[in-house]
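Structure in structure tokens, see below.
Removed from the display is one protein chain of the complex; every other protein chain stays in position.
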Amino acid sequence: MTVTVTAHARYVISDIDPRLYGSFIEHLGRAVYTGIYEPQHDSADENGMRRDVIDLVRELDVPVVRYPGGNFVSAYNWEDGIGPKDQRPVRLDLAWHTSESNEVGLHEFADWCKAAGTELMLAVNLGSRGLDEARNFLEYANHKGGSYWSDLRIANGRKEPFDVKLWCLGNEMDGPWQIGHKTAEEYGRLAHETAKAMRAFDKSLELVVCGSSNAKMPTYPAWEATVLDLTYNEVDYISLHMYFDNKANNTADYLAQNKKLDDYIVSVAGVIDFIKAKKRSSKRVYISFDEWNVWYHSNEQDRKILEGNDGWPFAPPLLEDIYNFEDVLQVGLIINTFIRRSDVVRIACLAQLVNVIAPIMTEPGGKAWRQTIFYPFLFASRHGRGKALDLKVSGPTYHAPSVGEVDCLDVAAVHDEAQGFVTFFVVNRSETSHPIEISLEGFGDAATLSDHQVMTHADLKAVNTAARPDAVVPAQGRGVTVTGTRLTGAISAYSYHMIRLKI
Amino acid sequence: MTVTVTAHARYVISDIDPRLYGSFIEHLGRAVYTGIYEPQHDSADENGMRRDVIDLVRELDVPVVRYPGGNFVSAYNWEDGIGPKDQRPVRLDLAWHTSESNEVGLHEFADWCKAAGTELMLAVNLGSRGLDEARNFLEYANHKGGSYWSDLRIANGRKEPFDVKLWCLGNEMDGPWQIGHKTAEEYGRLAHETAKAMRAFDKSLELVVCGSSNAKMPTYPAWEATVLDLTYNEVDYISLHMYFDNKANNTADYLAQNKKLDDYIVSVAGVIDFIKAKKRSSKRVYISFDEWNVWYHSNEQDRKILEGNDGWPFAPPLLEDIYNFEDVLQVGLIINTFIRRSDVVRIACLAQLVNVIAPIMTEPGGKAWRQTIFYPFLFASRHGRGKALDLKVSGPTYHAPSVGEVDCLDVAAVHDEAQGFVTFFVVNRSETSHPIEISLEGFGDAATLSDHQVMTHADLKAVNTAARPDAVVPAQGRGVTVTGTRLTGAISAYSYHMIRLKI
Partner (left out) sequence: MTVTVTAHARYVISDIDPRLYGSFIEHLGRAVYTGIYEPQHDSADENGMRRDVIDLVRELDVPVVRYPGGNFVSAYNWEDGIGPKDQRPVRLDLAWHTSESNEVGLHEFADWCKAAGTELMLAVNLGSRGLDEARNFLEYANHKGGSYWSDLRIANGRKEPFDVKLWCLGNEMDGPWQIGHKTAEEYGRLAHETAKAMRAFDKSLELVVCGSSNAKMPTYPAWEATVLDLTYNEVDYISLHMYFDNKANNTADYLAQNKKLDDYIVSVAGVIDFIKAKKRSSKRVYISFDEWNVWYHSNEQDRKILEGNDGWPFAPPLLEDIYNFEDVLQVGLIINTFIRRSDVVRIACLAQLVNVIAPIMTEPGGKAWRQTIFYPFLFASRHGRGKALDLKVSGPTYHAPSVGEVDCLDVAAVHDEAQGFVTFFVVNRSETSHPIEISLEGFGDAATLSDHQVMTHADLKAVNTAARPDAVVPAQGRGVTVTGTRLTGAISAYSYHMIRLKI
């Protein structure tokens, strides 16, 4: 049974915010130390930043990077990371049971962002701290000078403000694991007052309030309703997080989980509509899906450190998931979901960027390489900007135990009007090949195949390593034909495709 | 500037539930007495029901009629309306300050429904009464026999159960004007327990819980969230009501009000999504928009009776809005909105059907005639069943003071696959004519114009009366051409169109 896909130029979901392809760096494990920062490394630049990593990040073209956490931020003093490096305190990080040298802080990370061609998205600590430290952080980062904190920044060598516009009001504050975890009422009130104080400094900030850490939280989605009720008019985005795992080693069910992601987004969009009406507001709050990825491969090996049995190590390997080919499909499915919900999901951050559940891995003093999931993120980031198309897809489905029926082929498409491309992202999550027939309507009389990248592998569990970094890589696609405005071909079992048509 | 409309066979919003074209009869004013029921009337059938009215209702092809209220139901004892007519009590109706003879009750109304070719939608009284009377009513109406209440029905002359499947759990219980008004918590609990008891009798019932009486209620939409939280798994629909008025005599703003209707539906759909997620439910609750219409023309003349200054009259004229041509456009706009939101609005009831804010008017002992709004309802009811199409419309807009920008032409379309028709409902709410170009895509190579009905009038305030019942009527449309799959033409200022294409 052929999968038929209709893509129509007038049927558009939304303009995609480029920040849908954001990422995340937390002071966690080797994300910062021996990840982006390693002064002793051969490739280190004048700031001690690894150029090999910067090159890979630039390859991914990440528009925004969230920093410095994550759980880390809820007991982080931002002042620890400024001033002369040799005077910065070593802190015990309660979130990950490690030691933090504070060699990298706001200044260093901002410089790295510039080198990596990305923007900063900062988080304030609403766990162990509150409004006052947040407003100081903001003044330090963004005020031009002539006040205590801005003058201190200048004294620390940075004349121009960092001018960070996108700020997270804490992280996962609904999570009992969070240092300074709060009830929805407690957090809503604190977030509101902090947001107000921050806006009293600069009305134009974009502020992100914490939603649920995942859709299984017992407080979800009442948390969203309460928090938005208390903050609606002062915030711009509500943050959601979701991680995927195949612990049950059930590929069919694993690759159907983006249906849960979709439900999660739809439900929170419903809460937003509800509170918008309750507030008689004309403003729409959007979703910042600022942590998402596959995360489970490393759980077992992390246990000892996270339980504190190793004391307080500095930058130990943590959350170093080694991704396999199956995860390529999963990441493709997740991104397709974001594209289809780009009307409500404006920002999304792949968690994370380097070493820690990351597309990029490094060896201390050694190589940097691309994990398997690097590629579907790369293709979407590079070619998934423009207008998300409202596709009509019909074809075979299969039954996934935990979510019900799902399409064997998951398809998203983006129309880049400026360059004249329509790009399809197709994931075959089923164990059989399927013929596909795509009709382009309203895009003109003829299209040509501009690029077709395929990822497939005989072994779902195949991984890339330092020794074999190219075990799982894209290849030029074959077997797809474009005639006029009709594309036909076959999508082989368990495969990922980026198909780019010039129109 | 031409209005361009794309209708694509694959881009479907939803299958329309035929009950989207339902209506409503309340024991109020002359809806029942001298409306549908008038034994002395020349046209009266053996049950005392006016055949002239039945004929007009049959013309409208109303699939379902809500009964017996409305506000009336909140102090109504259903037992008053059964048994020998001469033993039925006269009651003071607190909702409308009138006397109720109870000559018409369940039996009589059910017989009338059969004669009028429609189904019953019953409401239980959750104002002055509760669970126990509701379960008795249900048993009386639906049990086959062999129990106290079902045997009483049989003794009252009705062997077969009425078998009513659709039940309202009270009416507008959020309204302080309601007899036995309740807080959201009070009502949610009562509705839940009543629903449970009713379902204990018959799992297959469809139950409607009360949402807000209108979107300006101070408790809206928190009411919906609380009530659904308390009832979600026991109910199938949440009821919304909305009335429209042009008291300000601002046509441009008046005819833009369906944007508020749309917001209302979207927001309550959001609440449903929220509570569905909160309940971890796979069931979707839908909207029963079971009261809607224009209502304001009669406000002034009703005041004396409603304030009780006329004592307790029997079946006085009340809510007898005389609709004008402007209201034709408004009703067309409202129905278009329901078609476009038919994915969440499954049931809608034009309030009401006869004499009381109604498409059909009667004189006691005299004529029955069609008000202006009869026609847009007629066309939608007759030709608006099938699949609602997801149209892409672009064209000129105007700024309405209370809602912002709206399209000059409001368009909805329905695909009747079985009969092979696509029907467009087009309302020009602007004061100028607009060229239109409709593209049919995916429906085959050629379409033909099957019917085109137009309503327009030189005087926006023109009305139909007993003396001049045809002052405002549809006419055969002209000036629309279909070539292949493309329809072109002009839509004149302030006009309503039903354009039916055979495909």
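Think of it as A and B in the order they're written, each chain with its own count starting at 1.
Note that a contact is a pair of C-beta atoms (placed from the backbone, for glycine too) under 8 Å apart; a residue touches a chain by one contact, two chains touch by 3 or more.
What you see is a predicted model, and the numbers here were worked out from it, not measured in a lab.
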{"item": "Sole residue of A:Met1, A:Ala200 or A:Ala467 that reaches the chain not shown, by the stated touch rule", "value": "A:Ala200"}
{"item": "Sole contact to the chain not displayed, among A:Ser147, A:Asn249 or A:Asn299", "value": "A:Ser147"}
{"item": "Hidden-chain contact residue, picked from the options A:Ala9, A:Ile54, A:Ala95 or A:Leu131", "value": "A:Leu131"}
{"item": "Residue numbers in chain A that touch the chain omitted from display", "value": "131-132, 135, 139, 143, 146-148, 151, 189, 193, 196-197, 200-203"}
